[in-house]
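One protein chain is absent from this view; the other protein chains keep their places.
Lettered A, B and C in written order, each chain numbered from 1.
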């Protein structure tokens, strides 16, 4: 019997590392979604799709615009390189397709604004940026406790994104387009700050940034400097109304991926992943006790990505709000870009309460 | 497009707590399986199936024999109450269907033997008993390390199965049919001992039990004594050729489910779940630092059950050996039953090298 | 100025590894004690004493009886080889000196009884056997919580003593006199069971042993068999009134010393040292996350030994009960000896409520 269940007909754009995973999630792990199409211009990705998607009834396209015309298509998951996220998202919205777009919308703030403007003109279309940590069980649990007031007022947030060192030099080339370490890595941590700090208003209002400051070093890859980037960055974001977030990102964490977060409130602290481990196994050997950690963000967040696909699907099918708000996703880019600017200029950057950049003296006046 | 992929047409028998989960796993989380039918005689389970399975094209049966005749059916997952596991498994085998049966095959050794005999007469049918821990990432990782010789010769295995206390008295009634705590709970730990101790022979030969001894107490539920059972049990199994396994089981672990295992070799020790936690979150509150643990075995082993469904499916589709050997599953019952006997009689039980029970003096002679 | 404080004048007998440590503890880390004398017949220990004790005003003796006559001597810490513990303790008691004796009093039960009889005849003399774990902060904390009823009735106790493997073969020779692994290692765990299980009566009555059973293997040192000993032992002790303790001991733990204990009550469980570590340092390296553990029992229990010296000193100076009761220390030996007997005979051993050994049928009768 053919299922009588209403399922969301979705396509995935881009079948690189993350795109192929999204395709699998929608195809095999999101019961209420039906992967009907996929787009990629790359030969190796087409070959992969012919072997892994086509036998399941998925149509393969090498032209994005053609794919948008696939009969009955309702939604698109944009998982191409960052530089075309915005363009594809805008096209999909204009074609009336719901969009789940990989983070970030763009590394450029004005481009983000175009996406938001397009979305605003098409209010029936759901658009969501994929900040996967918001779907991770530990972070979700921490958010519920925060909403419940268990830790009092969230006041300080510390968060880090640390990748295993990749000696191939890949991330040097990648830095040309990534927007830099604060936009590429810490964007997740910034998003968490916006999420937890807005718990006070139950998500209704975002905290307003007051100042940002960043420093960094190139410890293993001096060539990153060419792109105004570093392999270790420390950033501090001060918000109006007495909240502070501070971040660390690294491209050289030896055992693997170690992303961790502390949400510090006036009555308690919630800590996610202070003692990372891949699974529940420890080895007691003559050299000591040893455990392993995730090798990359997907090992750490696989289940969060699946949950993200499910919740996006549910939101569309049930005409609910998508769980990650677009304005917040753009604000994360704005803060990430400001941190990267601060890193490059060596200067602290100040904002007024409306979000405009001001100079130090303007800041001093704002303080009065 | 209809998928061109060859998928295993499977049915689930029994839609109680665990049966419903198996149905979901085959329906939504095992890409190469197609859940085509389900059987249950219970009204509430039928109602659940009509809402959750039928819309996906699954046929619901209230007669097990009828279900076996479902057109194109290739395999059955038996997840009914333990007392009918064997009967349904035998019927399915005789109907030429592959079987994944929930553990244990039976709490009675002679009934297990009937299942094995039936399977032996139908060598083209795959039959597997579902020992879920063998599919858990941590245990699998530990097994690989053991095979690789990292810990030398596995010599001692300690393993426990501890359930959260259920004050409803459910498990007192349940004890009438469960076979007792060593057959119901520690059967998993016994299976692990057989698995890790046979790593030496790369799974070819099982360790041979030499003696078993068990004691126990009824700390919270004195009525368990009526069924010759306890709520806390300690058992020791001695194997020929210098290997020992010792077990603990409890029905009264306050924070939740805590199953843990140590595989102790001559060069190292592997420990699974020494510091249990539900997720990666810890709360730092004025009362101290706190974390939560799984509330039941499904919270702990959900992914293992899914993996079990996938590997069973693959084994059938690709005509491979099933990953858990039936002989081993019967041996686990034999040891569990002996432990329960020892608990009840207060006596240590001895075996000769062929597996026959002998008295103490026979054991002494065997030693010479 | 000379101190006006009243200090206990104590001597240490035996300056081997542990004796030298006791000497240092009384000399430098027990403010209310004054180490006035030390005895050793061994040349290397005399040399050590001349360098490390004599300059601090400690008199060195090569004759134990002479040392007992040291002017003003009030107490003796017996830290010689186990075989002379009892003899020296008896002599000291008869000379009116208080005694802190290293565990065990003796590996022979009748010899223990002689010590107790001598102590009983000299009620003004304080005699204590040094079960150091009772002075460890974690165990003390667990005991307080148990007394406070936090875990309900203590029902099951699991405890292990695991030493780092010493490839020199030392412990094979040592096994000739040690009494065997259950008397030498698990004696501590047995003592803990007696301690925690007597918390119900606030220490007034000891739990009464009902049966013991032990098995073991020689995994790395087959020559241990000559002394009826093993390098890995598992023992189970059943007490009347529904309490069970089970033990593991090993001479081959690769990373170092790992002693751990679980006290399992009807409402909660207390766990000491589930995740051992030397200090608070972890290394995150390309091979994973690593930490080290104590290399021997002294690294783990150094502060407990110091606390033991202080509490013994206080008990004498203030004429209080010593914190470890002699009867309990003898009971620990009795249980340890029975476990070792069970290991050697392969038989389960039964006791009546008065502590007499009975055969299985006697046990069956006692059950009725």
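Keep this in mind: a contact is a pair of C-beta atoms (placed from the backbone, for glycine too) under 8 Å apart; a residue touches a chain by one contact, two chains touch by 3 or more.
Given the structure is predicted, the values throughout are model-derived calculations rather than measurements.
J.: With touch defined as in the header, list the contact partners of the absent chain among those displayed.
T.: So, taking every chain into account, the missing one touches A, B, C.
J.: Looking at B:16, B:152, B:254 or B:323, which residue reaches the missing chain?
T.: Residue touching the absent chain, from the options given: B:254.
J.: Identify the residue among C:106, C:243 or C:273 that touches the chain left out of the display.
T.: Per the contact definition at the top, the residue touching the missing chain is C:273.
J.: Given that one chain is not shown, which residue among B:32, B:267 or B:284 touches it?
T.: Residue touching the absent chain, from the options given: B:284.
J.: Tell me which of A:10, A:68, A:183 or A:213 is the one touching the absent chain.
T.: In the complete complex, the chain left out is touched by residue A:213.
J.: Any idea which of B:112, B:156 or B:293 touches the chain not displayed?
T.: B:293
J.: List the residues of chain C that touch the chain left out of this view.
T.: 1-5, 27-29, 31, 54-59, 137-138, 141-142, 145, 150-151, 267-274, 276, 278-286
J.: In the complete complex, the non-displayed chain touches which residues of chain B?
T.: For chain B, the residues touching the absent chain are 253-255, 258, 275-277, 284-293.
J.: In the complete complex, which positions of chain A touch the hidden chain?
T.: Residue positions of chain A that touch the missing chain: 153, 155-156, 158, 211, 213, 215-220, 232, 234, 236, 238, 242-244, 246, 248, 250, 252-254, 264, 266-269, 274-275, 346-348, 360, 363-364, 367.
The working rule: only the chains that are shown with their structure count from here on.
J.: Please identify the chain lying most centrally, where each chain is represented by the average of its Cα atoms.
T.: Chain B is the most central one.
J.: Copies chain B, chain C: same or different interface, half of numbers shared as the threshold?
T.: same
J.: Measuring centre to centre with CA averages, how many angstrom lie between chain B and chain C?
T.: So the centre of chain B lies 41 Å away from the centre of chain C.
J.: Where in chain B do residues touch at least two different other chains?
T.: If we look for residues of chain B contacting two or more partner chains, we find 267-269, 274.
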